[in-house]
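All protein chains of the complex are present and in place, except for one that has been dropped.
First chain written, first letter: the chains are A, B and C, and each begins at residue 1.
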C-alpha cells in the first residue's frame, strides 16, 4: 500500500507529483468552528516557497493554495478539508537527461524498482514539492491549535549547515526571522552565506540540521506505547524528504550521559506544579509531554541533484555518468524548516484530539 | 487513545504491566502456514532475559512464552496469534519508596499527569518489561521472513556505551555473540566491562548506542510517503523505552556531507543489477529499500532508576529527594539489542506484506 | 490481513479458537479511571453462557473471564486491557467426523480455501465462541458509558424465530428478562418454546431476528461519511457469526414508504429541544444520532451444524454425506442477544470518544 496518510485523528493525506497538474492535501478530522482562510495558509506556504533568495532553488512557483472543501463562511465545518496547489512552472525540459539515468542518492531508482514505473518528471511523487502540501495542512493545524491550545508556539530554525554549527551561547529567538537561514545565531548566518556561495558555484550541495521547538505544550499529550508523542514526531520528521536522523532532547548524545547527569530534577514551581532543572528529555517522558519545551531535531542530507559528475546506470542497464542540471537547492535543509514546523503542528493537534477523546478531564494533578 | 498497536498489515498489539499477572502481544496479520513453536520464540526471549550477567538487572524471571491462539499443529493458521508471558517475580516491596515520589527522567510523572492514575508497581505499563512482548512478536516475524524472504539476516549490536565507541576497523560479525554486550569489537567489550563495573558500584547508569543491520533485503520495500521504510523504522525504534534518537545510514552525520560525498554511486553488478560504491543511504532511498544493507541506529538514554540521590517531588506536591533501590540495569541499552532486532523484523515483514498486497509482481527490473 | 480489530478509538482485538487453550480480547483506548472488575464482566458473560437452558448448546463452560492488564486497584489505568477466558471443556472427540468433511453453510471450507489450513476443532477461529470475547469487551464499554454517558440503556431482545414474529402490541420491556429467549412478548415466548422443542428433536435448527435498542443516546454521535454511526453498527452486527442482514430503524421496509410517511416530523419539546413524531430513522440521520432511540436489528441464520444429513465433499475431494453430531444450538440467535448488546456498547463508546476528540464542546444547540 502506498501509505499517503499521516496522523490518527487529525489525518493528512497528501497527493500529487512535482510536475503533474496540481498537488495537495486532504485533511480529515479537523475540529469544527476554526477560523481558516486561504490567506492564512498562504502565509505559511510563502515561508517555504522556492526562489526567495539565492540559497534556494530558483524555480518560481506562486504555490497558491485553494481551499476546495470543509470551510464555510470562514470556518471549518468538521468535514474533510481539501487543499490544492496548482503546478504552474513545470519546465519539464530541464529534466530530459534524467529520463533514462538514475541519480545517485535519489529515489528515482527505488521508485522504479518498486512500482515498475519511471515517472522522471522532476522526482514525481518523491519530489520535495510534496512538502508544500504538508505546510498547507500544517496551517490548518496551527489555526486549530490557536483555538484549542492557545499559547503554544512552534518555531523551527537551523542549527548546522555542513560542518558549521551554531553557537548556543549566541542563541537569539528574535534573530530567527532576520536571516535567510532561519537561524538564531547571527554570526552563523554570515558564515553560512559565504559557505553556501562557494558551494553553489562549485555545483555541489550540503546537508543541514533543523531544530523545531514547541513552547507552551501542556503535560499529558502522547499515546503510549506505539503512538508516543516522540514516536510520532520521529515518524513525522523522518518522513520528510532527505531526512536521515531524528533526535528528541539530548538525542544521540544521550548515549554519553550518566543517569545522574541525564536526570532532569523536579522542583515545585510557584503554582505548585513541577518545574525541571534541565530538559535533557526534550519535553517527553515515556512518550508523554512533560510540560517543558518539546524539542525535536533532524538531519537533512545534501541534495542529490548536483552539477558534479557521478557514476550511475540507466534504466536499460548501461553504465554512464550523470550531471543533474536544473534549478536545485544547494541546501534543501533550509526549506525544511517550515516543513518541520508544520509536522510539529500536525502531531501536536493530533495528540490534543486523542487526549480529549480518550482522557477528557480525567488526567491527574499534582498536589 | 492509548495506541498499543504497531504495524500496518502485520500488526502487533502489546499489553501488560511489569507487575501485573502477565504481559503479552496479540499478533494479527500473520501469514498462514508458517512453522512456529514456543521453543523458537523462547530462544529470542532468552537473549533479552534479565539476570544473565552482572551488567543487566538481577531480577530473575523465566520469561516463558505461551502461544494461546493462531497456531495449530505447529503452523500458523492465519488468525490472530496470542503470546503470553506470565510475571513470576514481582517482588513489589522493592518499589515501596517510589509509590509516592516521582523518579526524575522516568515516565511515572507523565503517566500520572495524563491518566490521573498512579500505577507505581515498577513502572507499570511504561516499564521496559513491555519489550519482552515485542521480542516474542519479533520471533513470529522472523519465522515468517525465513519462509517468505529467505536469506534476510537481522543482526543488532552495540556501538557505544557512554563515551566509549567501537572502532569500526575492528568490526567482526563473529565477535557479536561472544561477549555480554553483543558488540562486534572485542577490545571495546573489555573496556566496557571495566567501565560498567565502576558505574554499577557507584550506583549510576549510562546510555548507549545500538545498531541493527538487515542484510539480504531486496530492493522495493517501503510505502511512501508516510509509511516509508525508514519512517516506520524510526517510529519502531523511537517507541522503545528510553530511546532518544534514531539514525538511518549516515544519520545525523549526513548534515556534514556534501552532495558529492554523500552520493552512493551506482554501478552494474555481474548479474546486471545495480551495485553501489557506498551505503551512506543506509539502504533506503525515498523510503524504499535499495537492496543494500538496511542500517538503523538508535541511542538509549541511561536508566533513570539509580542509587544516586536526585531532587524530586511527591504526588501530593512535596519537595523531596529520591534514591531508587531495586534491581536495575546499569545500561539498559544492552538489553535493547534484541528488542531492536525484533522491531526490524516486524517492520520488514510488514513491508513485505504491504508490497505483496499493493504491487505483487508489478515492480520494475533494470536492463 | 486477518483483521481482528474493531473500532476507531476504543479498539477491541479478539483472539483465540474454540478449542485452543484460551480466547480473549485486547481492549485499547479504554478511558482511565473507570471502575471495572472481573465480577462485573462475568455478569455479562453469564448471560451469554451456553448450557443454561435446553434451547442452547449443552456444552458447559464456566467462561470465567480474567483481567490480565490495564486495571489497577479496581480502576482502568488508560493502558491496554487484556481479557482472557480459558477453554475448559474441549471435548474435541465430538468433532472427529468433521475433520475431513466440510459442513454445508459452515465456514470450514472457506477458511481452508483461504488459508490452506484445516483447523477442524469445533470451528476453530470461526466458532461462535469468539463472541464471548466480544461480550467481555462490551462489559468494559458499558462500564465506561456508565461513567461518561450516564443514562444510556442498551437492551437486546428477540423479535422473530423462524416464521414466528412477536406482536409489537404486546411489547413489554419488563418481560425481556423473564423468559429464555429475551423476548418482550410473553406469548411468543411460549410459542417459540414449543416450536424449538420440535425442532431440536428433529435435529434441525432455525434462524432468528434480534433487535438492540439504545435509549438515552444524545444527539451528535457519528463520524460521517465512512464512520457513520449506522455504518459502524452495520459492520459491528454483520461481523457477528451467522448474521446475514442488518437494519437501522425501518430497515428494508424503508423501501416501501413514501417520503411523506417516512418523514419523522420535528416538534419542540418542553426543554426547547427537538422531539420527533416517529422514529423511522432508528435514531440516526446522515450517520449522526438524533437523540432518539438508536434501533438496530439483525437476522441470524440457522446453525449449520445439524443432525439432518446433507450432501458435501471432503478435503480430498470425495463426495459424501454429513451429519454433524455434537452439542449445537438449535437457534444460535438466542445467544446472539448479549453479543448484539455488547457490540452496541462498543460502538457507542467509540463514537463518544471520537466526538469528544474531534468536536469537544463545539457542537450546536437549537434555539
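Heads up, the rule we're going with is that a contact is a pair of C-beta atoms (placed from the backbone, for glycine too) under 8 Å apart; a residue touches a chain by one contact, two chains touch by 3 or more.
The shown structure was predicted, so the numbers you read here are calculated from the model rather than taken from an experiment.
Among C:74, C:150 or C:367, the one in contact with the hidden chain is C:367.
Interface note: of C:21, C:62, C:104 or C:180, the residue touching the hidden chain in the full complex is C:104.
Listed here are the chain C residues that touch the chain not shown: 1-6, 8-9, 14, 102, 104-118, 125-126, 130, 160-163, 199, 204-209, 219-228, 230-235, 237-239, 241, 244-268, 272, 274, 277, 280-282, 284-291, 299-306, 308, 310-313, 315-317, 319, 333, 354-355, 357-359, 362-367. The set of chain A residues touching the chain not shown comprises 1-5, 9-11, 13-17, 20-24, 26, 28-30, 32-33, 66, 68-70, 72, 75-82, 84, 111, 114-117, 119, 121, 124-125, 353. Listed by residue number, the positions of chain B touching the unshown chain are 9, 29, 31-33, 78-79, 148, 224, 353-354, 356-360, 362.
The rule we apply is simple: only the chains that are shown with their structure count from here on.
When every pair of chains is scored by its C-beta contact pairs, the maximum goes to A-B.
Centre-to-centre, using mean CA coordinates, chain A is 45 Å away from chain C. Centre to centre, using the average C-alpha position, chain A and chain B are separated by 26 Å. Each of the following residues of chain A touches two or more other chains: 224, 354, 357-359, 362.
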